[in-house]
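All protein chains of the complex are present and in place, except for one that has been dropped.
Going by the order they are written in, the chains are A, B and C; count residues from 1 in each one.
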């Protein structure tokens, strides 16, 4: 009963089957194979526009490599202070960009605040040789708080960015959860909302290790292949990364997975929201949320065998559900929380 | 009938089975799982010494990340001019070391020449602030020419290196082929011969995407985890990389695979070595070799459906066999080559 | 009548004389000269401890090169949000460290707040492979707001830093102004207060282009020479950089210069502090300060020929005095400001 992360799960059976199917005969390496070709076509179809698509195997690579062609070494990249690229990648964006500077901004519920971004862009650093040069904005969709940007929120930021000649990157580790949560098309919250490059997650959505960097601005991808190769992220047996993406993206498996994990988060949150002493800290719009509850309740849950990360403040934990979260585990969590929360109140009274 | 590379093959069934077996239940991410622990133990047992082991998914990552902790940004790394790190990684070692300089040296049959290395080290650059500082030597075992360093050849170079305070790296993409070819123990041609860090290949030996960076000098690995993470090479679902390594390394599968591919290379080389106009360019000691033959013979082979890379000079091709090369394909190649070589001689006469 | 910066001034006559004197005969290049030797001795004497000293020519080089040996590429460097390294060096620390991350913190009057630093260090990122690793703290003395850290304020931060195994860097572009302002010894606010490496400024204190990186922790400097060279900061005719430092540091010229510039700032601030509508925004403890006054007064000063930078907020300017600021210019500024401030009040009434 592990709610630590959507990466503690295994791999969906459809994806295991796709890997087995891909393992037939020889295929040229490094992406010169049929499956990779099909994924490229599939992505363009799904997003209703021509794209350039590059499979990689980790989210950190997907983000940092995308940024490597969006900001020069002397560039500045604006992001939320909780963004994965800012906090959880041990400096990968700095490595792959050759030293670009991340400028992190606060913002409620894990979302970039357009007004604060405008303040930064109004500082007059553009063209000033002493300052890192504004180059890109990176949004996380769904956010690290489990909230989701609506299309017009993305538009507001991307218009601001483009007006100042910045590129717009989206860390879409949980992009499927956002699409499902909003009930929109992939295009609506990506290129139609001004996103230039999307790092589309697969690993946390049931794949083994597969992400896709999708360029809506294809000119930006001209040198991408070199960056991917010298980063050690060009797989020789690429077909096995591509096969995972194909299995996810065709026939809607990615959205089915996301719908399930979103539903499980919703169910868990709803089940504990009104318990005494418990507070859900963010709107639950995707498959993760933060919740505060008394220490004794947290300890009780842990004693009952539930796993989660304590983070986000005192008596606060992060709950993440996944494509294969068992509803029975969710219900067991609710029951355990109910019991411990009640006990906590009694002892406090 | 593809002899282009040992990475055009698929994945061995034992490894597919291991992936399926690993896909049971949840497991903590980023290497905090049982399979990764077992791989660490397995490697230390196989190499008969305590090691620090880090799984990654590509050979370029395995080499460049190893070097990232073996040479400072102002360092020099000596290697053969044909070394993969020098020619085929689009600058990955330079990226991960922060700009270290590869100094490439010629040498017969793809092997570093100890005398030439000594000449370089005798130039007096050590301690001279104007020069990149000698930091490491990298050997490729088996070499890019398909030859194999004997233990005493490695010792000669590593003694020279250590005497000058350089570290010794081994690119062991085809290390299994070398162990099998020599009939020695893994230890004999690694740490017992002075190797400090080994990038052990799995992908070309039947895995999907799995390599291991093995530190015999464990102190060197202290900061390695940070470099791997910021390189985007720390897999969240690490167990699936580790499971491949485990399947390969336990019960001798890696050596069985290597023995087969070596045997297929031997068989093919023996079958064509005495054909008119054909010349094997290197001793055949592992699973690849270069061969020169008349253009019409090459064209004939291609017309018969054989694939290989034309490289290494005029009328020259590289032949690579793999863990699952079909002996019938080898025999077909020999038959086709015999026919075309004979025809070439006739038309020349 | 230019109050834009202490780098719009020329060079002190004593320093021009030292350059002329240094221009006698041949001398070995790259710091292998007598003057450089004497500067090393002089610095150790002045700071009452053994040091390792490296002359360079710009403040950005002095800071970024110092940091290059204080933080690894995966490291984090804590600094004030207004720090020169954070705002005004176009990513130089990122370049020279290979991509380390600057984590900037707010703090009153340009000073790092020890409590906020502790909060950061308590986040538990040390040893967590996902996070940039805490490596160094950088203080600016005097600060970018013209305030000065007292010895015990520095101690508080350096104790915190050392307790967490971080190194302490001091950007001492205006270190002389701080020493003079506090009336302390150089040692008291550097190594005795826990500073490991000091970037000591000369250029803004009357030199042409001369700074010194001073290692109190000499072991840290082992590889510094290589970083300086590959940064292009090892001067072939080094004696001419060293001669500037020698002229400044011997016979107290550096402190005489600083005393004058501090006095001029004090005089200017005192002269305008009580004018209507004018507010000095920081304690005036060195040779620069920020002041707010009505737009018409600012425009009036500009019309009268005074130059300064508009920065730090609306109707706000930065005033910087220098080693050779003419008291008559200061008095003229006060007179002009008085006239325009009075006029502004009249028109507002």
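Here, a residue touches a chain if its C-beta (ideal position, glycine included) is under 8 Å from a C-beta of that chain, and two chains touch if they have at least 3 such contacts.
This is a predicted model, so every value here is computed, not measured.
Here one chain is not drawn; of B:8, B:46, B:61 or B:95, the residue touching it is B:95.
Touching the missing chain, out of C:41, C:123, C:163 or C:237, is residue C:237. By the touch rule set out above, chain A reaches the unshown chain at residues 30, 72-74, 98-99, 129-130, 133, 223, 225-230, 234. Annotation for chain B: contacts to the undisplayed chain at residues 73-74, 87-91, 94-95, 98-102, 129-133.
Residues touching the missing chain, restricted to chain C, are 2, 4-5, 7-11, 16, 19-20, 22-29, 56-62, 64-65, 89-92, 94-96, 203-204, 208-209, 226, 229-237, 240-241 (touch as defined at the top).
As a convention for this text, only the chains that are shown with their structure count from here on.
Seen from the Cα centre of chain A, the chain whose own Cα centre is farthest off is C.
Each chain gets a centre from the mean of its Cα atoms; for chain B and chain C, those two points are 51 Å apart.
Centre to centre, using the average C-alpha position, chain A and chain C are separated by 41 Å.
Within chain A, contacts with two or more other chains are made by residues 89-91, 94-95.
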